[in-house]
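What you see is the complex with one protein chain gone and the rest in place.
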Amino acid sequence: MSSTAEAHGHGGGQHAHGHDHAQGDHGHHDQGWFMKYFWSTDHKIICFQYLFTGMFMAVIGGFAVYVFRMQLAFPGMPVPGWGRVTASDYNALITTHGSVMIFWVAMPVLIAALGNYLIPLMIGCDDMVFPRLNRLSYQIFLVSVVILILSFLVQGGAFGGAWTAYPPLSAKSAFNLTPMGSTLWITAVALEFVAFLLGGINFVTTLMNSRAPGMKMFDVPMVVWMIIIASILFMASVGPLVAGAVMLIFDQQIGTAFFDPAKGGDPILWQHLFWFFGHPEVYVVLLPAMGITAEVITVHGRKKLFAYRTVLYTAIATGIISFFVWAHHQFIAGIDPRMANIFTVTTLIISIPVAEMVFVYIATLYGASIRLTTPMLWALGFIGEFLMGGVTGIFLGASGADIYFHDTYFVLAHFHYTFFPIAFIATFAAITHWFPKMFGRMMNEAWGKVHFWVTTISFNMIFIPLFLLGARGDHRRIYDPTHFPELMRAGMQDLRVLATVSLLILISVQVVFVANFIYSIFWGPKADKNPWRANSLEWHAPSPPPHGNFPEGLPNVYRGPYEYAHPDRGEDDHWPQHEPPPEGAKA
Amino acid sequence: MSFPRPVATMREATGMPTGRLAVWWVIASEIVIFGGILGSYIMHRLGHPEWAHQSIHTNTWIGAFNTFVLLTSSLCAVLAHQEAEKKNGPGAARYLMFTTLGGLTFLIVKSIEWTNEIKHGYTITSNTFWSFYYTAAGLHGLHVLAGMVIMLIVAADARKGKELQRVENIGIYWHFVDVVWIFLFPLLYIAK
Partner (left out) sequence: MISKYVEEGSTYAGDIDQLILWILVITGFWFMLALGVFIGLIVKYTAKPGVKAKYVSGEDPKEKRWVTWPHYATLLFDVVILIAAVRVWTHVKIEQPPIDETVRVVAQQWAWTFVHAGPDGKLDTDDDIRLVDEMHVEMGKTYGFELSSRDVLHSFSVPVFRLKQDAIPGRIIKGWFKPTLLGQFDIQCTEICGIGHALMPGRIYVEDHDTHQAWLKAASPVAAVGSAPAPATGGTK
């Protein structure tokens, strides 16, 4: 792979190269603030739009979890900043927390923001292939955000049927008591899907057609592959749920009966449509996080990625298998129990490629030269925490054990051990790693490490108690456990309080991150163009890259992205992708 | 507004123009949307043999006529592509107008048909069969409408000889809309 010496390997390569300078001058004319930051078609600006919107939504999701965790630890006590939490408040808050964190934090930050930033830079071109479609995608996303927030203000309040929105509860206002909130919620979700469909088409087409000359399939950095596979996965799985969302809106507003058993509909149909999307969705957000980890551990470990192709193939295998596991969310939902056996098999099968991916990452550390920088700490933290998330999933995939664990806090702790590492730990790895590129300045390492350690420890101190609560049978979505004697056994309330206190620590320490982030944008030490001595193409662009990305002309690619510590390079332990091979080197 | 085109737009590492590649991805994501609703419909239909009593009230002849109209309009889209290949912009635009006219005929016939059915009491809420009938066909109708709007824009450019490659792209999309109808027609009309 490293011998990819031919500069113009692709049919379109030469053609593209010839135009580079003719087109290089666009975007340099003066733009107003609004045009520059709101109406821009520049992929980097659109990244920031997604990133900051995602961060804002994380504050909403975080506030929701603060309120309902306080209610669980101290039932009935007024929560500072909210007041007394009623049952409908509680249901609306858990629904908001779940849907916001997945659809409006993990998706926009991991896929949209990072995809937008990294794909054009890492494959060496100046923008997405459809810049205006890209802008439209963000604007639709923004509309979905507004609709979601509006749903809190309408009569009846926000939707409270959990992020899974199972009908008939979600379909009839007589059952959920939120006549407007539920429709606004599902409309916002559907719009968000449309935004990401547009974005996904853009991403996939960009990777397929606009790679730098010389960049072959196996020269593409893993994080780009992962975002692309995730986008395809999303496109292939979300369609039925888009149709389902239309059906649900009709059930709510027009009075059709797609999900109403009394009139010939079927509530289980929604569950199939939802989880046919919902389970691949887990991998839609997992894969980019895995990609980030691959980049960070290779750069900061100065080590070639172990078995590049294996990682790629396991990612593809995971994507494919993820379409055949959805009903493991429905073991006890009234589906034919014999079907559960089939889905137990597929669920345990999917653990194999995912486990293999983790093994590959661990193997990459062998013989590395690990620099424990902040991004590296986050990436290593991701591997460790995700391992825990993966292992506890086995309990739930095993149908027999799921009878007991289904809908308990064990499930909740399990998927937070996957989603928190994905949506936060990997995101922090990405932000701290690419911050010098994005803003041209370095973040503070010492505060970064404080943030890492306090976040990681308090995260574990939230969810280990919740595992223990789950083992004691505590079940989810109960706003006040005091009504059930068996949920008030000795010690259970102490565990709830412990989890809540840890959550308060976790939330407070994010202030350190935000302060470090904002301070470093303006006053951090200046970063040069490649502070980590990394190989991939984005580090060849100036920090921050101007409109058009590569002012010295778009790069050509001569080798894969992970050529660290190559024996031919002597003392220099990196070998950038764009650097032409020395004269006379063997091809 | 003038829009500077990035280099990215002009590269073709796969050998397929970016626009056409994107149309195929649009179609791929549309297939799963229609697949979801049709799959749900088929599962329900198998579970409810009594829906046959409802579906006899659909008008197969009108459905067949509309199938014919759409197929003809697809033919026009092919002819428009041929003209575009010959760099004959106005010719391509003319055929695109015929295609749009086909779409318009389809929608008019559809609205007459629906008015008639609603008058006879078969509304979207009267039975889940009719819910599927109106939802699936309505979703398809929206795609026809969207296709027509895009086609008019493409035709306006093509008349001036600009962006002729888009004639093929909208044609591909139009064939897809046509194929969706080819699935809807037997499922909603012929299966009695």
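By letter and in written order, the chains are A and B; residue numbering begins at 1 in each of them.
Assume a contact is a pair of C-beta atoms (placed from the backbone, for glycine too) under 8 Å apart; a residue touches a chain by one contact, two chains touch by 3 or more.
None of these values were measured; they are calculated from a predicted model.
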Visible contact partners (per top-of-document touch definition) of the missing chain: A
Sole contact to the chain not displayed, among A:Thr344, A:Thr456 or A:Gln577: A:Thr344
Residue among A:Phe48, A:Phe74, A:Phe152 or A:Tyr166 touching the omitted chain: A:Tyr166
Identified contact with the non-displayed chain, of A:Val59, A:Leu150, A:Ile249 or A:Ala307: A:Ala307
Where the unshown chain meets chain A, residue by residue: 86-88, 91, 160-162, 166-169, 175-177, 261-262, 266-268, 301-310, 331-334, 337-338, 340-341, 344-345, 348-349, 351-352, 355-356, 358-360, 362-372, 380, 383-384, 387-388, 391-392, 394-395, 397-401, 403-408, 471-473, 475-481, 483-487, 489, 564-567, 571, 573
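In this text, only the chains that are shown with their structure count from here on.
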Chain centre separation (chain A, chain B; CA means) in Å: 34
Residues on chain A engaged by chain B in the complex (per definition of touch): 10-13, 15-16, 19-20, 23, 26-27, 41, 120, 125-132, 197, 200-202, 204-206, 208-211, 215, 235-244, 246-247, 250, 254-258, 263-266, 269, 273, 548, 554
Contacting residues of chain B [partner chain A, same complex]: 3-16, 18, 21-22, 25-26, 28-37, 39-40, 43-44, 47-48, 124-125, 127-129, 131-132, 135, 139
